[in-house]
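The complex appears here minus one protein chain, its other protein chains still in place.
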Amino acid sequence: MSIWEYANPKKFMQTSAWALPWVAGLTLVTLIGGLVWGFFFTPDDYKQGSTVKIIYIHVPAAMMAINVWAMMLVTSLIWLIRRHHVSALAAKAAAPVGMVMTLIALITGAIWGQPMWGTWWEWDPRLTSFLILFLFYLGYIALWGAIDNPDTAADLTGVLCLVGSVFAILSRYAVNFWNQGLHQGASLSLDKEENVADVFWYPLVVSITGFVLLFLALVLIRTRTEIRARRLQALETRERMA
Amino acid sequence: MIALLARDLALAVRAGGGFGLGLAFFLIVVTLVPFGVGPEGGVLARIAPGILWLGALLACLLSLDRIFALDYEDGSLDLLATAPIPLEGVVTIKAAAHWITTGLPLVAAAPVFGILLHLEGAGFFWLTASLALGTPALSVLGTFGAALTVGLKRGGLLLSLLVLPLYVPTLIFGAELVRRGVAGMETTTPLLMLAGITAATVALVPFASAAAIRVNLR
Amino acid sequence: MSEPPLVSVAGLAVARGGLAVLEGIDFVVSRGAALILRGPNGIGKTTLLRTLAGLQPPLAGTLSALPEAVAYAAHADGLKATLSVTENLRFWAAVYGTGSIDPALNAMNLSALRDRPAHSLSAGQKRRLGLARLLVTGRPVWVLDEPTVSLDAASVALFATAVRAHLAGGGAALIATHIDLGLHEARVLDLTPFRARPPEAGGIRGSFDEAFA
């Protein structure tokens, strides 16, 4: 059995209908579990005080902001190369989720930064990069919305996602060059887990899992919606032509 | 291809304002800035590189939506797409024509505007150099945005939304180059980055633009 | 057959807006032949011609017309209003790498107007200039979408003469039109029987339907 079988919409609808309750249930458990654990049952950091609790939303949201775009890049490529409609629709479905994640990362970053840096907004390279990423999401979503023909929209947004990815990475580098920041270094990459004490680390992992699952559940629902909307549009057009 | 470039330039000249409009807009931006931030020479000199780069960027943005829109409306774009010129060549020529009508006059006039903003000595050289290196990338990326939005009725605002994030690296390195030039700091890194971005953009983005045009004409 | 036909189409299906509009089209057009496409509005004549011109991919079937052999003329003439008649034509001659534009000007009776800017031409004169563009392309296969819109009877006759000359010179033409062009030797293909059936009736699925295979 090939993985491409799931690119068939009917198969996708069947499989996703089966998977959705499980994903949704697990999302509820891990997301609520992670956030409750992080909010109620973790100690304060000796330096950052209780603001360290923001880590349980800021970091997962920031990770998702980037990873959702990466997923959109992959699905766009699959669409452009293999022309699987589900792939293009999944990219469309994911974009608003990624945008909200970016927004959460920005807002919590600003709120966290206020007591730490003494200002709501600091043109710190990472925050700035996320702001730019947010703009890319905005443009991508706006382009989907502006084009009527769904195949044209899928093609053009796919190309935009490709070019945008390159320039998003370039911007990241450029912003770094332009302002060396205040952010702490990559304290959370998986191979460096010793950088964060275990008491913070375990609830964080649960919370990250929760965010990933939430994204998965939302994308499944939204892709299902997009497939239905597509069928609806096809039926309406056919009716008009008949 | 030369015929296409010649035609586009002739059209820009005859339509009136092809060359002048971007420049006039640039002048207005530079004139308005002191009203916004106050007339102190020190402040103006400090923000001059950024203002001049931003003005160039906005002036460039101003005329983007016309790159393909007119050819799309009168059917020329269909005909060009079936002509023996590769579409990648067509979009490159379009970008070149856009640069000659907006980017090039800005490069030439920027030192004059620099005077208005009290730009300091070494800045004039670096400003001209950075604009000359950076504005081709702006035109090529703008052509890409125009290619994406060519079939849309009201693509103007969307075009800005799509193109401006793509301008970030060029703007950062361009303005940084001038700033460092004025301050007498090391300029090699931003210079190379700016040149590299422009070279890669000019070489690769036309393929994306041509693909977008093909999709839009389908 | 001594040489392959310029255009041959087998089992061709074309789609518009993600839905198949025409399917099962077969025809050949050899050198010296013209094919006139007829059919009610909205059946997909323009879509078919754009497919032949290489502007969009066919949904199914084979299409052996080299895009390099096709000169396409759409509803819009692609004229630049501020350029003169000769400037407009010279541009296309340069793009296609062909030489003189004078034969085209004469054939379309535009010589007297040669220095007039295109915006001062009447609708019919513009149309003639658009057709003169075909002559300067030097390409063998003309694919024409409603070429006689806004032409008067004399100009239609002029157009028919130009097509005949093109055919006599070894060219071919595919013309979508509603009116009688006076090209009696041309074959007529009515597209109505090729209207795509809905997928439930065994028709070809457009990309919209493909999403629900």
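Should a chain be cited, it is by its letter among A, B and C, assigned in written order, with residues numbered from 1 in that chain.
The rule we apply is simple: a contact is a pair of C-beta atoms (placed from the backbone, for glycine too) under 8 Å apart; a residue touches a chain by one contact, two chains touch by 3 or more.
Please note the rule applied: contacts and distances are computed from a predicted model.
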(message) Name the omitted chain as UniProt records it, choosing among "Membrane subunit", "Heme exporter protein D", "Malonate decarboxylase subunit alpha" or "NADH-quinone oxidoreductase subunit K".
(response) "Heme exporter protein D"
(message) Could you tell me which displayed chains border the chain that was left out of the figure?
(response) A
(request) Looking beyond the chains shown, say which of A:14, A:119, A:179 or A:225 touches the absent one. (result) A:225
(message) Please identify which residue in A:67, A:114 or A:176 touches the non-displayed chain.
(response) A:114
(request) May I ask you to list the residues on chain A that touch the chain which is not drawn? (result) 35, 39-40, 44, 49-51, 53-54, 57-58, 61, 96-97, 100, 103-104, 107-108, 111-112, 114-115, 214, 218, 221-222, 224-225, 228-229, 231-232, 235-236, 239
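Assume only the chains that are shown with their structure count from here on.
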(request) Could you compare the number of C-beta pairs in contact for B-C with that for A-C and name the larger? (result) B-C
(message) Please identify the chain lying most centrally, where each chain is represented by the average of its Cα atoms.
(response) B
(message) Can you work out the whole-Å distance between the CA centroids of chain A and chain B?
(response) 32
(message) Measuring centre to centre with CA averages, how many angstrom lie between chain B and chain C?
(response) 37
(message) Quick check: how many Å separate the C-alpha centres of chain A and chain C?
(response) 48
(request) Could you list which residues of chain B touch at least two other chains? (result) 218
(request) Spell out, as numbers or ranges, the residues of chain C touching 2 or more other chains. (result) none
(request) Please name which positions on chain A make contact with chain C in the complex. (result) 8-10, 85-86, 89, 149-151, 227, 230-231, 233-234, 237-238, 241-242
(request) Please give the residue numbers of chain B that touch chain A in the complex, ascending. (result) 144, 148-149, 151-152, 155, 158, 161-162, 164-166, 168-169, 172-173, 176, 189-190, 193, 197, 205, 208, 211-212, 215-216, 218
(message) Under the definition above, what is the set of chain A residues touching chain B in their complex?
(response) 132, 135-136, 138-139, 142-143, 146-147, 152, 155-156, 159-160, 162-164, 167-168, 170-171, 173-175, 177-178
